[in-house]
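Right, chain A next:
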Amino acid sequence: MTPLLELDHITQRFPLGRGQTLHAVENVSLRLQPGETLAIVGESGCGKSTVARLAVGLITPTMGTVRVEGTPVRARMDRATRRHVQFVAQNPWSALNPRKTIGHSVGQPLAVHGLCSSSAERKARVAELLEQVGLPAHYAARRPNGVSGGELQRVTVARALAAQPRVIVLDEPTASLDVGVKATVINLLLDLRASLGLSYVLITHELDIARHLATHVAVMYLGRIVEHGPAEAIFSAPHHPYTRTLLAAIPVPDPARRGLTAITGEVPSAVHPPPGCAFHPRCPYVTDACRKQIPQLLDIGDRTSACLRDGEIPAHR
Partner candidate 1 sequence: AACSTGAPTGGDTLRIGVAAGPSNLNPLDSGSEVTRWIAEPVMETLYDYDARLAPVPLLAAAAPTVSGDGLTWTIPLKQGVTFHNGDPFTAEHVVASLDHVAAFASGSEWVVYFLGYYSGARAVDPHTVEIKLKRPYGLLHSHLTNLPITHKAFADRKDTMMGTGPYKLEKVSAGLGYSMAAYRGYHGPKPAYARMEFTIIPDGSTRAVNLRAGNVDIVTELPVAALTLLTGQPQVTVHRVDAPIDILTYVKVGDPPFDDVNFRRAVAYASDRQGVNEKVFGGAAVLGQGPIGPAERGYDPGLRVFPAQPDRARARELLRGIRSPSFTLTISAGQVMEDIAQVLMQGWAQAGIAVKLEVLQGGPWAQRWISGAYQMTMNRFSSGFTSGDANYLALSPAQSKGVLSCGYENAAVDTALDRVWATTDQAERDVLLKQVNAALTEDAVMFPPVYPKIIVGQRTSVSPLDPGRMRISRLGTPSLRPRGNGGG
Partner candidate 2 sequence: MADLLTIADLHVDYAGRPAVQGVSLTLRRGEILGLVGESGSGKTTLCSAITNVLPAGARVRAAEMRFDGRELSELSYEEMRRIRASRIGLVPQRPMTSLSPSSPVLRQLRWYHDGSDLADLLGQVGLKAVIDRPRDYPHRFSGGQLQRLLVVLAALARKPDLLIADEPTTTLDATVQAQVLRLLLDLRDRLGLAMLYVTHDLAVVAQICDRIGVMYSGRLVESGTVDQIFNAPRHPYTQALLAALPGRTRPGQRLGTIPGDVHRDVSGRAAGCAFASRCPVAFARCHEEDPRPIVTGADVVRCHRAEEKE
């Protein structure tokens, strides 16, 4: 079965001038099948957003290919294929043109892709879309100013839906929202997935949201995927030392289960990544080999993991 979206050995480097390069994404391969929700988690700067931008064609990779429904994405791909992958960004306040009405923004994909034959039809469709994300139709006439973040985030989802996508790439869709509002957006995503059969690529560093929504999880560290597999498996029994560290560092909203564990050390620089396994300076299980050899992603049962000592480390907790 052709995946809806496939990243095939993607590498993205940014030149920084003075001969320096920033290794934002290194050799990442991912595929998304219909109905799946793939969560990409990891620390700040590990390349999650870059993967998202690559996936929706905002940047063209230095190396590797992005395929949408089997068609490789070129710089000038026809709009019809590309519109099947849509994008929702973290900050709803900047994701809408402040000087255009919400209706205009939501209607843009309809106009660009000729999905409506008349402006009346477009208006009706915009109203329909707004209702679909739980907003009253009269919001079409409003401008983003004065509309709350949660509502705006729903507008951006409506805009993405307008293009009739099969995949929506969500880059931290709830990170800037308050707890209560966050919940409404998560509920919306759940509903849409159920009703429209959408697939999501969900970028987040809030692991509880990933756990709540995702069917699959990819854990990134310094531009590489270190562990990838079904969400349940990874959350319940992380293999890679980094995944373990990360899960242990996430506070649980339950005063009965206290015990934050912290590791020392900083995230290394993406300009001068450490030799060998990128995680080795912070890894409690580090060996000499880790300092020299870059571990490859290997299939281990239900998942893939990139750790030289995968079998040796005792199971978690």
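Selection criteria: all candidates are chains of the complex that A comes from, given by their letters.
Note that contacts are C-beta pairs under 8 Å (C-beta built on N, C-alpha and C of every residue); 3 or more make two chains touch, one makes a residue touch a chain; residues count from 1.
Computed from a predicted model, the values in this text were never measured in an experiment.
Participant: Pick out the one candidate among 1 or 2 that is in contact with chain A within this complex.
Facilitator: Here, the candidate touching chain A is 2.
Participant: For the complex, which residues does chain A have touching candidate 2?
Facilitator: Residues 43-44, 148, 150-151, 178-184, 186-187, 190-191, 205-209, 211-213, 231, 245-246, 248-256, 258, 260-264, 266-267.
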